[in-house]
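Shown here: the complex without one of its protein chains, the others still in place.
Now for chain A:
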Amino acid sequence: MGRAHTLFTFFNRTVLVKNNDVDTAYRALDRILRNEKVMERARRHMYYEKPYQERNRVSLEKCRRIYHSEMQRKIEFVMRKNRVDPWPR
(Lines give C-alpha, C1' and ligand atoms only; values in the text may rest on other atoms or scores of the structure.)
Protein backbone atom coordinates (compact mmCIF):
# COMPACT_ATOMS: atom_id res chain seq x y z
CA MET A 1 0.00 0.00 0.00
CA GLY A 2 2.67 2.40 1.01
CA ARG A 3 4.63 2.02 -2.15
CA ALA A 4 1.57 2.18 -4.43
CA HIS A 5 0.41 5.33 -2.69
CA THR A 6 3.76 7.06 -3.02
CA LEU A 7 4.09 5.84 -6.58
CA PHE A 8 1.04 7.77 -7.70
CA THR A 9 2.02 10.90 -5.85
CA PHE A 10 5.34 10.80 -7.66
CA PHE A 11 3.64 10.65 -11.03
CA ASN A 12 1.63 13.84 -11.07
CA ARG A 13 3.09 17.31 -10.61
CA THR A 14 6.56 15.83 -10.68
CA VAL A 15 9.70 16.89 -12.50
CA LEU A 16 12.90 14.88 -12.56
CA VAL A 17 16.04 16.88 -11.80
CA LYS A 18 18.94 16.60 -14.23
CA ASN A 19 22.53 16.99 -13.02
CA ASN A 20 21.30 18.28 -9.65
CA ASP A 21 20.14 21.47 -11.39
CA VAL A 22 17.25 22.33 -9.13
CA ASP A 23 16.62 25.83 -10.46
CA THR A 24 15.66 24.68 -13.94
CA ALA A 25 13.55 21.84 -12.61
CA TYR A 26 11.81 24.17 -10.16
CA ARG A 27 11.03 26.61 -12.95
CA ALA A 28 9.62 23.77 -15.03
CA LEU A 29 7.48 22.64 -12.12
CA ASP A 30 6.39 26.19 -11.50
CA ARG A 31 5.30 26.54 -15.09
CA ILE A 32 3.28 23.34 -14.86
CA LEU A 33 1.59 24.60 -11.71
CA ARG A 34 0.92 27.96 -13.31
CA ASN A 35 -0.62 26.39 -16.39
CA GLU A 36 -2.84 24.14 -14.30
CA LYS A 37 -3.69 27.01 -11.89
CA VAL A 38 -2.91 24.83 -8.90
CA MET A 39 -1.63 27.59 -6.67
CA GLU A 40 -4.49 29.89 -7.58
CA ARG A 41 -7.02 27.26 -6.58
CA ALA A 42 -5.15 26.43 -3.39
CA ARG A 43 -5.05 30.10 -2.46
CA ARG A 44 -8.75 30.48 -3.15
CA HIS A 45 -9.56 27.55 -0.89
CA MET A 46 -7.62 28.96 2.05
CA TYR A 47 -10.67 30.97 3.10
CA TYR A 48 -14.34 30.44 2.39
CA GLU A 49 -15.54 32.40 -0.61
CA LYS A 50 -19.09 33.56 -0.12
CA PRO A 51 -21.49 33.00 -3.04
CA TYR A 52 -21.77 36.70 -3.82
CA GLN A 53 -17.98 36.93 -3.96
CA GLU A 54 -17.80 33.96 -6.29
CA ARG A 55 -20.44 35.47 -8.59
CA ASN A 56 -18.55 38.76 -8.68
CA ARG A 57 -15.25 37.05 -9.36
CA VAL A 58 -16.62 34.91 -12.17
CA SER A 59 -18.33 37.82 -13.84
CA LEU A 60 -15.14 39.89 -13.56
CA GLU A 61 -13.16 37.07 -15.14
CA LYS A 62 -15.66 36.84 -17.98
CA CYS A 63 -15.54 40.61 -18.60
CA ARG A 64 -11.76 40.62 -18.51
CA ARG A 65 -11.53 37.76 -20.98
CA ILE A 66 -13.94 39.43 -23.40
CA TYR A 67 -12.14 42.77 -23.09
CA HIS A 68 -8.71 41.22 -23.66
CA SER A 69 -9.78 39.15 -26.66
CA GLU A 70 -11.52 42.13 -28.28
CA MET A 71 -8.55 44.40 -27.60
CA GLN A 72 -6.20 41.82 -29.06
CA ARG A 73 -8.36 41.63 -32.19
CA LYS A 74 -8.37 45.41 -32.55
CA ILE A 75 -4.63 45.65 -32.09
CA GLU A 76 -4.08 42.97 -34.68
CA PHE A 77 -6.35 44.88 -37.06
CA VAL A 78 -4.47 48.12 -36.55
CA MET A 79 -1.05 46.51 -36.79
CA ARG A 80 -1.93 44.60 -39.94
CA LYS A 81 0.09 45.77 -42.91
CA ASN A 82 0.00 44.68 -46.45
CA ARG A 83 2.75 46.70 -48.01
CA VAL A 84 6.31 46.08 -49.05
CA ASP A 85 8.91 47.08 -46.53
CA PRO A 86 11.05 49.80 -48.15
CA TRP A 87 14.11 48.48 -46.32
CA PRO A 88 14.09 44.73 -46.60
CA ARG A 89 16.88 43.35 -44.44
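Rule of thumb we're sticking to: a residue touches a chain if its C-beta (ideal position, glycine included) is under 8 Å from a C-beta of that chain, and two chains touch if they have at least 3 such contacts; residues count from 1.
Note that in this section contacts and distances are computed from a predicted model.
Visitor: Which choice in "ARM repeat-containing protein", "Ribosomal protein S11", "SMCR8-C9orf72 complex subunit" or "SufE-like protein, chloroplastic" gives the name that UniProt lists for the one chain left out?
Guide: UniProt lists the chain that is not shown as "Ribosomal protein S11".
Visitor: Considering the whole complex rather than only what is displayed, give the residues of chain A touching the chain that is not shown.
Guide: 2-3, 5-7, 9-11, 13-18, 20, 22, 24-31, 33, 38-39, 41-43, 45-50, 82, 84-85, 87-89
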